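Only a single protein chain was left out; the remaining protein chains are all shown in position.
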Amino acid sequence: MTASEHALDNGDAGVHEGLYAGGIWSWVTTVDHKRIGILYFLTSLVFLLVAGVEGQLLRLQLARPENRFLDPDLYNQLFTMHGTTMVFFAGMPLIVAFFNFVVPLQIGARDVAFPRLNALSYWLFLFAGLFLYSSVPLRAMPDGGWFAYMPLTSSEYSPGLGMDFYVLSLLLAGIGTIAGGVNFFVTILNMRAPGMRFMRLPLFTWMALIVSVLILLAFPPFTVGLVFMMFDRSFGTHFFDAAAGADPVLWQHLFWVFGHPEVYILILPAFGVVSDVIPAFSRKSLFGYPVVVFSGILIAFLGFGVWVHHMFSVGLGPVVNAVFGGATMLIAIPTGIKIFNWIATMWGGQIRFNTPMLFAIGLVGSFTIGGLSGVMHASPPADLQQTDTYFVVAHFHYVLIGGTVFGLFSGLYYWFPKATGRMLSEALGKAHFWLTFIAFNVTFFPMHFSGLLGMPRRTFTYAEGLGLDVFNLISTIGAFMFTFAFIPLFLNLWRAWRKGEPAGANPWDAPTLEWTVSSPPPHYNFAVIPTVDRRDPLWHPHIEVGLGWAGEVEPGGVSPRVQPKEPPEPVHMPDPSYWPLVMGIGMLVMTAGALGSLGVVLLGLAVTMLGLFGWAFEPSESGAH
Amino acid sequence: MEGPSSTGVSNRKLAMWTFIGSECMLFGTLIATYLIYRGRNVVGPYPDELLNIPFITVTTFVLLMSSLMMVLALAAIERNDLKKTKIWLFMTALFGLIFLGGQYYEFNHFVHEGLPLSRNLFSSTFFVLTGTHGGHVAGGVIWLGTLFVRATQGKLDATHAETVEIAGLYWHFVDVIWIVLFTLIYLLV
Amino acid sequence: MSGKSGATAGHSTEPHVSNRFYVAIAVILAVFTALEVMVFYVEALAPFLFAILMVLMVVKFALVVMFFMHLKFDRPLLTGVFAGGLFMAIFVIVALMAVFGKFG
Partner (left out) sequence: MGAVVLQGCNGEYPQSALHPSSDFATRLDDLFTQIVWWAAGVFVIVEGALIYTIIRFRARPGAPRPKEVHGHIAMEIGWTLAPALILVAIAIPTIQTIFIVDRPTTDEDALVIEAIGRQWWWEFRYPELGIVTANEAHVPVGRTVDLRLRSADVLHSFWVPRLGGKRDLVPGHENQLWFKPDSVGVFWGQCAEYCGTAHALMGTRVIVDEPADFDAWVALNQGSAVALTDPQSRAGRGVFMANACVSCHAVRGSAAVGQFGPDLTHFGGRLTLGAGILENTRENVIRWLDSTQHIKPGSLMPDVELSDEQLEQLAAYLLALR
């Protein structure tokens, strides 16, 4: 029985109608999770390019020793902006874009739990990013590195507005992120279709749930750290002032208590994508589903107990280092479990090498390399030679690009047909994959060597006599290959948007709920909310089950395979609203005012309160209740 | 959009509890900082010279009692007793304001005794920790205020019991944090 | 968790607790607060100050959370969500204090 027999083809709504109809205003006021997802996607793509160009400028400067292309201050600003943008304004929002588009569809919901809050999260992300980048024309880019260690970032050693832009922009973005965490946590717990038990959730949704929890627990400590930094800088407090009896190392703790879970925030969604893509393209359900789920939970949990591994050279003493080094190593176990289960899923399958699958396989191969260098860092004495060198830079680009970025590209190729109703070109997709894969390895593999041979990170130049010239040159060449790697991607997106082949509801013969609705999905997603009676509901009516749950059909439900063309009864959807935007603007104004004008802060507060009250007293959905 | 709930808890209530869970980390970090820095002050004034236990006991009592008012307001609206609802909401907000007044007095007193925010490590940690709590109280007072106004306009009845309940969850949480701060800051100097 | 519970969202689970009960809790809270302050002033108890205060604090905390916030009567899920956050917060406090050598 193939899925095409089941999958309802609702006809092709096509790209330019339905989801995409309506003018700018309809996008500004939208509270539809799919549209917000697309806004997130496009915005973070722009930030990715900007940060990518910054990365390439770094590489250009390092192409040869004692280069004088960038002056040191500019270089320092660029790596700070590159890291900060990649993590907070490209990586995370790109992930949230996928949460937005995919999660409600995967759980059989019509929207997220709080659509207007969702819109607010988007505006705060956009405004925080724009605010950070307004430091560029003002020539006040932050230059403290993405983890902004005190006391270099105090007002004494970093006068000027640079670090204020960093602090305030991340505070603003953090509020939106925490709101998003609450939103997705509640959505996934509460809005699952009938029968969608936890052990039937698609893996991507599972990871979204775990990541929401990570956000909720990891961002508050960061927020507190940022507030301390802001107070130290602006109001003369002494949170990190050694002369006043404080300890500047506290900042490092607060940052990494957040920062390490943050890297799992960045990787787990990619793991989720891959856990959905590999089964779909192997035509075989995920091997060891419960184990893959629990290993994700374990990674997240352990992730809170390892932060000191970023501080092995601080001199915290043998006991602390041993405990945190050991805890860090433990994480290799659940991560390995995932890797092995993915391979076991492919084992015995019928593997189709479409672009999503190529990126997924690329992730398994590349992430392993990054993970293994992670384990080398996890040994505190060994790390004394590695920390703050290009060996670390190699590690984290392997996990961030070979992991997060590959995973997100995989997801992009996988869900693009769902989002637009059009197919991407496989030829261009494959070109994109191979170019990216090669460019990535050429850029970052040599950094292992340059690091071990003595190249510290965050240095705008290096001496000729160090023997680092060749490795750096190769890295720079690789970075430029990246530019070409992006060409097929953009060609592909543009071509598909203009004249891609219609996709149909389920072009990949994939097993999860999002593939039952038309592509692009209607405003209300599901004409009738389906009842789910098994994992992978579009596959295998009755299956033998090894480790997991054995299928039983719940009576009285609506089969996910039969989505009628039109909803049988009127569906109430939330109305568009501009209050989130008003509130977002208010908060932006407050943030900008915090650079030095109490009056502007108060103005922003007034606008925020206006937005809040408008929001609270606006009927949220026509005719509801 | 309030759809059916898979867990049996409404979205809003679950969201409030989720938010409270997250707030635990926020206050946890602030408290950790306070505790780590306790006793590391290098210039005075020191906490034991300034903290006024009898005074703060009174405001603590006021905040605790506001929590009682809050549950009474909830109980009232569940019975659809709108008059009582109004009264108790008002009293809760009022007690919250009294607490804030006390905090204002305390801060002011400290500043006059030579402990402005930027004075030393104690002032930094103390003001930011208790100030964050005070900010939460202030937010709660505004929230309760709007509920009170809605109640006086007759726009709040038993169908809105959950709205009051959620505001109450927030309010009690802020109270619970103060229970911890009162012990850690004032009694364990 | 499944379709069955669809419409029953809300607060129907708690038994109707009387106002007297709430007042009783509040009285306990007030008395405990008074006790805390007393303990603070009684020199003889100084060696046990920390232990006593922590116990009283935890009891007050629990009373408010269980009864005023209804966790005792509400869904276990909510207890889980709160306890999860609380547990991690305590973990971070203890771990940070340990790293800063606050436990000797």
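Labels A, B and C are assigned to the chains in the order they are written; within every chain, residues are numbered from 1.
Rule of thumb we're sticking to: a residue touches a chain if its C-beta (ideal position, glycine included) is under 8 Å from a C-beta of that chain, and two chains touch if they have at least 3 such contacts.
Just so it is clear, the structure is predicted and the values come from calculations on it, not from any experiment.
Chemist: In the full assembly, spell out which visible chains the left-out chain is touching.
Modeler: So, spelled out: the chain left out of view touches A.
Chemist: Check the options A:A382, A:I438, A:V528 or A:L605 and report the residue that touches the missing chain.
Modeler: A:A382
Chemist: Write down which of A:A21, A:V53, A:V136 or A:A463 is the residue touching the left-out chain.
Modeler: Once the missing chain is taken into account, the touching residue is A:A463.
Chemist: Where the complex has a chain not shown, which of A:G160, A:G236 or A:G365 is the residue touching it?
Modeler: Once the missing chain is taken into account, the touching residue is A:G365.
Chemist: Determine which one of A:G23, A:G315, A:P570 or A:G599 touches the chain that has been left out.
Modeler: Here the residue in touch with the unshown chain is A:G315.
Chemist: List the chain A residues touching the unshown chain?
Modeler: 66, 71-73, 76, 144-145, 149, 151-152, 157, 242-243, 246-249, 282-285, 287-291, 313-315, 317-318, 321-322, 325-326, 329-330, 332-333, 336-337, 339-341, 343-344, 346-353, 361, 364-365, 368-369, 372-373, 375-376, 379-389, 452-454, 456-467, 540, 543-548
What we mean here is this: only the chains that are shown with their structure count from here on.
Chemist: Between chain A and chain B, what is the separation of their C-alpha centroids in Å?
Modeler: 34
Chemist: Between chain B and chain C, tell me the centre distance in angstrom, where each centre is the average of that chain's C-alpha atoms.
Modeler: Centre separation, chain B to chain C: 15 Å.
Chemist: In chain A, what residues contact two or more other chains?
Modeler: 189, 192, 196, 216-217, 221, 247, 250, 257
Chemist: Which positions in chain B are in touch with at least two other chains?
Modeler: Residue numbers touching two or more other chains: 2, 5-7, 9, 14, 18, 21-23, 25, 28-29, 36.
Chemist: Please output the residues of chain B touching chain C within their complex, sorted ascending.
Modeler: Within the complex, chain B contacts chain C at residues 2, 4-10, 13-14, 17-18, 20-25, 27-29, 31-32, 35-36, 53-54, 57, 60-61, 64-65, 67-68, 70-72, 75, 161-162, 165, 168-169, 172-173, 175-176, 179-180, 182-183, 187-188.
Chemist: Under the definition above, what is the set of chain A residues touching chain B in their complex?
Modeler: That would be residues 109-111, 113-115, 178, 181-183, 185-186, 189-192, 196, 216-221, 223-225, 227-228, 231-232, 235-239, 241, 243-247, 250, 254, 257, 572-574, 613, 616, 620-621, 624-625 of chain A.
Chemist: Under the touch definition given earlier, write down the residues of chain C that touch chain A in their complex.
Modeler: 1-3, 6, 77, 84-85, 88, 91-92, 95-96, 99-100
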